[in-house]
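First the structure, then my questions, so here it is.
Here the complex is missing a single protein chain, while all its other protein chains stay put.
Should a chain be cited, it is by its letter among A and B, assigned in written order, with residues numbered from 1 in that chain.
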């Protein structure tokens, strides 16, 4: 398994865990919890595939499903829902950031392949990376957290911008992607621990 | 009209009534109520068709629309919105369960035709059967009831599992489908009157 496929798998597992935790917290029953886990992990990719008009990978390849199941089993066996705010554990933050970066890169690449313009590529990277979490939040009637706080969705947009520029000047390759991924991962973790926030206009 | 087409029509009428009632209860105006009825009845099928990439039936065939209109007219002429909790009338429960089963079977068959894996077939059956109701609940800012209580969405998943297994071993035919439908209908009604609930993990 390549490094990139590993990052993708880490993202699926982590996003499934985050959906699972939200489901428990919102009083969903077992079916609702499982759906929240699947929706959070796979929702972004399904939106991406529907937009570019291809059959969602999640419905034809079994492998991605295994990682979601793994996330649910992991959360259950570690009894994560009995712990306080497991989303703030350092290991969770790191894994979640790896998933964010991997999903954003996949989304950007699919957008470039579909010959989207810069906006399309940024939107596809954004939806792939945070669309599942937004669906999760909207489903349980929360304003998507990515819209109100934290320096998170911006990372996906920055990644898309860089990937798009690299593709324009023809330097898109494994090395460039790895550098972008490493830089974005560093930036995300820095933003988390420095508690960076985007400005608001209200007040 | 075959028995299956009749079950499908019953589902459309009942789901339209349920959308109508939710619209009245949430204080929507006449346009909002009509949209809630159409969305609840047709939303699941439209999601299914968009996912498999075919033109939504509701937009090209007029017959399905007539059943939605019939549901609205029925609810209006019986003044259902003046009654207390018409969703709990025995006749409503039976008709709603028939719709659940018919829609889940259609969704599963479309998924098998599109060569989806087990997950894809289950998701398509689930979305076809309960997607309209979920859209209805999310539109008026309720957590979809199918995620929090009752033994309802699980029926759609069980149906999809059985239909998928039958298709795998090559025994998918009218008789098998009828048996699955009858069994699922019985199970749903039993679950309703016994007040079965899936467990929750919170607390």
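Everything that follows uses one rule, which is that a contact is a pair of C-beta atoms (placed from the backbone, for glycine too) under 8 Å apart; a residue touches a chain by one contact, two chains touch by 3 or more.
Since we're looking at a predicted model, the values are computed, not measured.
Novice: Just name the one of A:63, A:148 or A:174 that touches the chain not displayed here.
Specialist: A:148
Novice: Tell me which residue among A:114, A:161 or A:191 touches the hidden chain in the full complex.
Specialist: Once the missing chain is taken into account, the touching residue is A:114.
Novice: At which residues does chain B meet the chain that is not included here?
Specialist: Touch set of chain B with respect to the missing chain: 23-33, 35-36, 38, 46, 50, 53, 55-56, 58-62, 65, 81, 138-141.
Novice: Touching the hidden chain in the full complex, which residues of chain A are there? Just list them.
Specialist: Touch set of chain A with respect to the missing chain: 50-53, 111, 114-120, 123-124, 126, 134, 138, 141-144, 146-149, 153-154, 157, 197-202.
Heads up, the rule we're going with is that only the chains that are shown with their structure count from here on.
Novice: Measure off the straight-line distance from the CA centroid of chain A to the CA centroid of chain B, and report it in whole Å.
Specialist: Each chain reduced to its C-alpha mean, chain A and chain B end up 30 Å apart.
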